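Structure provided below as structure tokens; questions to follow.
With one protein chain removed, the remaining protein chains of the complex are shown where they sit.
Which chain is which? They are A and B, in the order written, and residues in each are numbered from 1.
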Amino acid sequence: MSDPAMIVDLLAPVVGSGIRLSVPLLFACLAGLWSERSGVVDIGLEGKMLAAAFAAGAGAAAFHSPWAGLVAGIVVSVALALVHGFAAINQRGNQIVSGVAINFLAAGLTVLLGQVWYGQGGRTPQLANSERFLGLDLGSLGLDPSSALGRIWSDVISGHNALTWCAFLAVPITWVVLWRTRFGLRLRAVGDNPHAVDTAGVSVAGLRYRAVIVCGILCGFAGAYLAVAQSAGFVRDMTAGKGFIALAALVFSKWKPLNALGACLLFGMLDAVAIRLQGTPLPGLGTVPVQVFQALPYALTVVLLAGFIGRSIPPKASGIPYTKDR
Amino acid sequence: MSAPHRDLPPLVDYVVVPLANLTVAFLISGLVVLAIGENPLEAVAIMLRGALGYAEGVGFTLYYTTGFVFTGLSVAVAFHAGLFNIGAEGQATLGGLGVALVCLAFDGAPWWLVAPFAMAAAALFGAAWAFVPAWLQARRGSHIVITTIMFNYLAATLMVWLLVEVLGQPGSMSPETKTFEPATRLPFLRDFLTPWGIDLGQSPVNPMVFIAALAAVFVWLLVWRTKFGFELRTVGQNPVAAVYAGVDPGAVVVAAMLISGGLAGLMAVNEVMGVQHRLLLEFVAGAGFVGIAVALMGRSHPFGVVLSAALFGILYQGGAELAFEKPAISRDMIVVIQALVILFAGALEHMFRPALGRIFARVETTGGGA
Partner (left out) sequence: MEILKTLYRGAEILILDEPTAVLTPSEVEHLFRILRRLQGEGKTVVVITHKLKEIKAVTDAVSVMRKGEIVATWPTADTSVEALAEAMVGRRVLLEVEKGPSVPGAVELSVEHLTLRDKRGVVLVDDVSFQVRAGEIVGIAGVAGNGQSELMEAIAGIRRAATGTIRLGEREITDLDPAEIRDLGLAHIPEDRHRMGLVLGFTAEENLMLGHQGDPRWASGLLLDMGALRAAAEADFAEFDVRPPDPTQRTALFSGGNQQKIIIAREIGREPKAAIVGQPTRGVDIGAIEAIHRRLIAMRDQGRAILLVSAELDEIRSLSDRILCMCQGRITGECRPETSEAEIGLMMAGLAGGRREEARA
């Protein structure tokens, strides 16, 4: 085990797979960040992602293009986001309840329609490679593919698909827009102190709607990634709780984009390690049940929420419908 | 004029508005059925016949209803304290662990001896799973919605590990405990009723249906007829007034969640000891989440919870029949209906109030003039 080449051999594929597994988390986590920074709590990330995955699978199959799938995913996800926005912003309804409803709506409709349209137990048709986002080979850079650096290059950095690059690009974009533009500043202000923003003559509802739409777009990317990049089509309950892990990552990141990147990579790596270690004994520990790794994101989030390792405090006005004083 | 919260007569508030919300939810469900090329009216007829048309169907409906009453009451008690308990699913899962441990420990003993202990264990385990989120909410301000979601997933992974590594049967690949001895299982009501000429067929309804009814009465007494219930509602509606009244909101939050978790846990007795006769993965099957819909639609009142649990019982049983007769309308249709009910009876509950209020006001004035 002391041979660096062996360590690289062992770790590079796990890190690469961790990155791939963290992509949907990152999209969804940033989606939640946009929404909650504006004061709209969203526990419907899971549902939007699932619906988007279904739409992306169906869209890509129908138009034989991954881009059509991406667009379909985004459209459906934004539509659900607008339902949530209508309930949360216009109707001043309970945002948790609305999120729960959207999760169920997506869980039910995807399988129902999938069964009716394709009759494969809720699946969408198997996508051909031309209908998917495939890894972009960045060449070998002249590195020896068997050397350590070559392995790191080929397993960790090269070979990711376009959506993966989008996800990592979304982090700095989110940061710049939310922290370095007037629009972003107002959007964050609306999540902290909507009255102040209203007093300044800016529409609270308008800002929140824009945030909710961005949230829908990002969830659309997350779903499309699952169905047309990572897999070749939609299968029922494809998200399998990833929306909630993204929610955990959001809490973990203290609602900040760079932290979100770190949290999603961490949770993605945990997942990759769990897959890699299935049934493999660890030196000194014996076989660690795979469930330990699966439970870690949730357990860590609870510990963080408890304030034992730094406090994670949401935007002040999140979850509270805004009512003008009359 | 904050129209959504204007006071309406109780009849409008408690009957007309919820019915309007429910109607819209069902109308849209009907459109979904139409969209997939089936006749919604025919579907309703099949569902009603399947759920209520014959004794066996009624038995199944009652069995579903039993579980939903427990989880619905669980969510409702938390609502009264101003808490959103999304964790009934995980609490019921842990309740199942409690039931299984008791039944396995006393395996072979007569059911009437084991049942009280199983129920106590179910409530205790469910409450224990609710305790950590409750304590974190009360003392450290961690949002209970997020923590209970996390605890649902922790419960799920814990169960996989327990059933695969600890409680699973040697030599068996399926993640479940051994099946309890027949003597330890709760009896089916069908076995009592057949001699009376009532044939419940294969329906698994068992004595827990009566315990569920008792639980509803218990919750009603607790919330509206005890000092603790008064304090619970005060904390839920006006925490500042609660402090003024000498109530510690933190203590009430913890107590409310323990009761909520205990009720969710009891749901597992119905499933594990009454129907499956062993502990298996995901035996809760979403009943914890149905509880949210049931509590919202029942307006957190035990009577309303029982009614809406029955409605969901009908939906689940009728939906199973429907999926059998019309394969195009799979059981996922029920999940869609459930989602629409949560959306319209919950998140959009105020949407029709202003309009209904206006209509009612007009009716009242013309009525007064006549």
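We adopt the following convention: contacts are C-beta pairs under 8 Å (C-beta built on N, C-alpha and C of every residue); 3 or more make two chains touch, one makes a residue touch a chain.
The structure presented is a predicted model; accordingly, all values stated were derived computationally and were not measured.
Q: Which one, A:Arg20, A:His84 or A:Arg186, makes contact with the chain that was left out?
A: Hidden-chain contact among the options goes to A:Arg186.
Q: Determine which one of B:Thr23, B:Asn39, B:Ser174 or B:Gln237 touches the chain that has been left out.
A: The one listed residue touching the chain not shown is B:Gln237.
Q: Kindly note down the residues of subunit B that lie in touch with the hidden chain.
A: Residue positions of subunit B that touch the missing chain: 7, 221, 225-227, 230-231, 233-234, 237-238, 240-241, 243-248.
Rule of thumb we're sticking to: only the chains that are shown with their structure count from here on.
Q: How many angstrom lie between the centres of subunit A and subunit B, each centre taken as the mean Cα position?
A: 30
Q: Which residues of subunit B touch subunit A in the complex?
A: Those in contact with subunit A are residues 1-2, 4, 32, 36-37, 84, 86, 132, 136, 140, 142-143, 145-147, 149-151, 153-154, 157-158, 160-161, 165, 289, 292, 296, 328-330, 332-340, 342-343, 346-351.
Q: Going by the contact rule set out above, which residues of subunit A touch subunit B in the complex?
A: 43, 83, 86-88, 91-98, 100-105, 107-109, 111-113, 115-116, 122, 241, 244, 247-248, 251, 289, 291, 294-295, 298-299, 301-302, 305-307, 314, 323, 326
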